[in-house]
Every structure is written in C-alpha cells, then in structure tokens.
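Of the protein chains in this complex, one is absent; all others appear in place.
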Amino acid sequence: MEWEVVIGLEVHAQLNTATKIFCACPTVFGAAPNTQTCPVCLALPGALPVLNAAAVDKAIALGLAVNARINRRSVFARKNYFYPDLPKGYQISQYELPIVGQGQLTIALADGREKVVGITRAHLEEDAGKSLHEAFPGQTGIDLNRAGTPLLEIVSEPDMRSPAEAVAYLKKLHALVRYLDICDGNMQEGSFRCDANVSLRRPGAPFGTRAEVKNLNSFRFLEKAIEYEMERQRDILESGGKIIQETRLFDANKGETRSMRSKEEANDYRYFPDPDLLPLVFDEARIASVRASLPELPDAKRDRFMQQYGLPAYDAGVLTASRAVADYYETVAMGVDAKMAANWVMGDLLGALNKAGLEMESCPVAAEKLRTLLQRIGDQTISGKIAKDLFEMIFAEGGEVDAIIASRGLRQITDSGAIAGLIDEIIGANPQQVADYRGGRDKLLAFFVGQVMKASKGKANPDQVNALLREKLKA
Amino acid sequence: MAFDAEAVIRTAHLARISLPAAEVPAVAEQLERIMEMVEALRNVPTEGVGSMAHPLDLEQPLRPDIAQNPDRREALMQNAPAARDGLFLVPKVIE
Partner (left out) sequence: MDLSEASLRELRDALRSRRVSAQELTRFYLDRVAAHNPALNAFITVTEAAALAAAAAADGRLAAGEEGALLGIPMAHKDIFCTAGVRTTCASRMLERFTAPYNATVVECLQAAGMVMLGKLNMDEFAMGSSNETSHFGAVHNPWDLQRVPGGSSGGSAAAVAARLVPAATGTDTGGSIRQPAALCGVTGIKPTYGRVSRYGMIAFASSLDQGGPLAKTAEDCALLLEAMVGHDPRDATSHPEAAGVFAATLDAPLQGLRVGVPEEFFGAGLDPEVAAAVEAGIRVLAAQGAVIKSIHLPNNAHAVSTYYVLAPAEASSNLARFDGVRYTYRAAGVEDLTDLYQRSRYEGFGAEVRRRILIGTYVLSAGYYDAYYLKAQQVRSLIREDFRQAFADVDVIVGPTTPTAAFALGDKAQDPVAMYLADIYTIAVNLAGIPAMSIPCGFTAGGLPIGMQLMGNYFTDGLLLNVAHRFQQETDWHRQRPALASAKE
C-alpha cells in the first residue's frame, strides 16, 4: 500500500528594510557584534517599540503578489519564552490577526503541469539575535545586531505532495520576494529560511502526525530532508510505531534529520496582544499605493515574453526566473531576433556566469554590449562562431565589440571573389578528395568547408562557402 | 480551584524563577488566595461585551525607514555581567 507525503512549508523572509522593525538601528549584514543596537533592541528597561512603515508596505506587497486578503486591521502579539538571543524574553509577532490572510502561489511541475499551492497567512515579526557557541570555551556569545530585523513569516497550506513540489514552491517564493525587492533571498546569510512540516498518510486518510524540520537554507537540503523524513516515518509506521510530533534539525553532512534537544520542549508561549503597540490599521489608499509600485510579477512577465517575443514556455520561464535576467534579456532583445537573443542569454551568458560563479548583478558584459554583438551577427559583420569567441574575450577581459572586431580583424569575409579564390586553392590542393566527392562521397563536403574556414581563419561566411563549394565541386 | 504545589512549580519554571522546595507551600497558599479573589470575575456577565485591550482608541503610528542610531556599544553594554569582544556571555547553550 502506498504512502502519501504531506508537506507544508513555513518561510521566514528577512525584509530588506534599512532599519529594524521596531527601532531605527541599521540592518546591514556583517557588522561587528552589538554595534547595531539601541535601548529598544537590547531590551533595556523603559525602551519601547515603534513600527517601521517600510516593513508594513513590504508585507502588503507580498500579500498582493500572492492574491491574498490584506487585513486592514492586524494586531501584534507577544510570544513569550526565554532564550539568550531573545532579549525581551518575548518576541513581538502576530498571532490571531496577521497582516496577510489567505492567498495562493502557482507552481510549475516538471511534467509541465501547474499546481496551485495555498498560502494560509503571512505575518510580521522580529528576528532574534545570534548565539555563537564556538566563540569561547564553555560559553556562548550573544550578538544582538540581528535582533529586531523585520521578518515576514509566510505559511503555506499543507498542499505539497512530493519533495519536488516543495522545492518548486520554495523556488517560486524565493524568486517572488526578490522580484518584489522585499528580501534579498540570500539563503547562506540566513535572509530566507525554511521550515518543513512533513507527515505521511494513506491516500484519502486524514493527515498524520507531522514532524517539523527547521532552518533549511538551501533547496537541495530541503529536498534531502524531506526524502529522509519520508523514509524515517515510513519505517516507523510500517513497523507499527507512532510518529512523535517534534522539531528536528537537518544534518547536511550525514543527510539525516535528528531530534532537537529541548529548546521547544513543552513551550507555552502565552500569546497576548502587545500593550506597547496599537492595532495596525490602514486604508485602501495605502494598499493602492503599494499596488501601484509593484513590479511586473514573474508569471505575468513570463506570459508577456511568450506573447511579445514569441518564445516557448520553457525559454520564457528561464528568462523570467529572476528580474535581473529578465531585464537583461529585454535590453538585449531590443532590435535583434528574439529567439537568437534568448539562446545567447540562456546559453552563453548564463553559462559563463555560472562557470565564473557570478550572479547576474555582477555580470561583466553589459546588456547593450551583448546586443551589439548580436547585431553584428545579424548584419553579417561577423559569423556566429567568431561571435562566440568574441563573447568569451569580452566576458573575460572587457572591451568594445566594434573596436575588437577592427583591431583583431574579425570581419567576416563576404566577398564572393575572395571566397572563390580560397575555394580554388583548397580544391587544387586536394585532388583525391575532390575525386572521391565527385564519385559520390557527399560527406566530404564538410571536409572542404572545414579547410576553407581554416584557410580564412574562420572569417569566411559559412553560407557563401557552402554554396560556392557545391557549385565548384560539381562534376 | 486549587493552586497546588505542582501548579506553582510548573508556573515557576515557565517564568524561570527557581523556588526553594521549602518555599513552595507558602507560595502556593498565597497564590491560591490571590486567585480566590480573582475568581469572582468569572461570574460577571459579559455576554457580547467587547474586550478592552487599551485605553487609547488609536491606531499604530508608523516610523519612517531611516537609520538613526549610531554605534553606542560601549555605553549600552556597560552594565553587562559578562562580556568579551563585544559579545554578551552566557554559559554554553547546547542545542
């Protein structure tokens, strides 16, 4: 009998506001410990929280992007527990009345189908500080620079039914928050963290007991952790055991999850509305203002690319996976063949970036430059092959397209007389092959083309070479 | 409704206050008397009555997203019971 896995994901996205959610401390990553603190985020006696407007707007933006209900009135609540990286002894979060309600995210599955994943809610809360366990022997060091950074906790419905679906959802959400420019999505630095709730059930049966795997900070880890959980839980269930509802950590080295020691043990958070903060209320005007400032969202952009540039769904999907790539492509595609531009961006450019370990944001070849290069192919100035060499040159060393074509003499040879001359030379130098070709070995054409190209240092126009060769080789 | 020793110990743990065993009975008794005083509340008819979380009928004011706090680490950490290299220190936490 089959088991069906049920997966729900909770994502904590750090909002890229300039200041923390409840105080005016900067949120720059990597500062010296405790240099980005103040009485409020250090929880000194008498300090009070005041809400950051930008955090509210970014939460609204996410809500609009997932077609969620935006709650005009939401309330902050205290989640009470003791931990050294939680200076107040409570986290200010939202409990019964979050800012964003029910929404949804459509994901594309490998077989081309689409699936709608429900989003239960999203709410604002503050991040905790950092505990450094290896700093000093027998002691843990606490750095509160991160304490108070705004988080948007996005909770999905338990709608996913495979590790692949979970990864697709997470990738889509990751791209979305970067599209919206509300979160930098840097999973290594912890600005986009994922907890997975995993359970098994017989198809059609009620949901089983779930385990929560915390703090997965890569798509691969998410996939592996779910796979491990599926196996672990299946083993338990099939031997007649029961799944314990607990929190687990993923050990990336071993590829396993293990139970977390008591941090969350029997925690009674005693939620109650925070009396230092009043209900968050805003009007249609605020929502309209955020809506007006939303960028074109990934799905809409993908559909437009298919329409406007005549690209197939796959290409459009790759080119709109990130806003930076999409913007780059559109600049390149201005006035050149859209499909050619797509192939070059998807293949040559992204390939080169990948190999060099670079993100689009640090791309050494400006979009206009690549466009110029493609235009030189289109107007027959250079051949496609030469263009690829030229691209690699510019990627590695910089330089201007036309300047390099001139200085290295890369212009394509299109003069039929010159080409004819080269062909005559090659024909003269290879009588045996000529005879064999005329005798029926058609495949030798490639040999002759190759020789001519070599003789012209790759610059002869291949189509002309081809056509003229066929003519001259006719018996 | 009894505030027994077990309730005291459980609550004290939630509040991270260690009570010496000898004190628990006295504390339980005091807390029970306070809860007795409070019990009367439960009989007050409040059908359909709204909850008053706050005297102010106002909405949350918002702050502009502009960084303003300079680095004042030394002044802000001057009262730390244990600190080194800019970090607050606690006994090692095992996760």
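A and B label the chains in the order they appear, each numbered from 1.
What we mean here is this: a contact is a pair of C-beta atoms (placed from the backbone, for glycine too) under 8 Å apart; a residue touches a chain by one contact, two chains touch by 3 or more.
From a predicted model like this one, the values you see are computed outputs, not experimental measurements.
S.K.: Just to verify: which one of A:I107, A:I142, A:V434 or A:A460 makes contact with the chain not shown?
M.R.: Candidates A:I107, A:I142, A:V434 or A:A460; residue touching the omitted chain: A:I142.
S.K.: Can you tell me which of A:A32, A:L48 or A:A429 touches the chain that was removed from the display?
M.R.: A:L48
S.K.: Can you list, in ascending order, the subunit A residues touching the missing chain?
M.R.: 39, 42-51, 78, 80, 82, 84, 87-90, 140, 142, 268, 270-272, 275-278
S.K.: For review purposes, identify every residue of subunit B that touches the missing chain, sorted by number.
M.R.: 3, 7-8, 11-12, 14-19, 27, 30-31, 33-35, 37-42, 44, 46, 49-56, 58, 60-61, 63, 72, 75-82, 88, 90-93
The definition used in the following text is that only the chains that are shown with their structure count from here on.
S.K.: Which whole number of Å gives the spacing of the CA centres of subunit A and subunit B?
M.R.: The answer is 41 Å.
S.K.: Help me check something: in the complex, which residues belonging to subunit A touch subunit B?
M.R.: Within the complex, subunit A contacts subunit B at residues 17-19, 23-26, 32-39, 42, 44, 50-56, 76, 82, 84, 131-133, 135-136, 138-144, 249, 260-261, 263, 268, 270, 273, 275, 277-281.
S.K.: For a test of understanding, state which residues of subunit B touch subunit A in their complex under the given definition.
M.R.: 14, 16, 53-54, 56, 58-69, 71-73, 76-77, 82, 84-95
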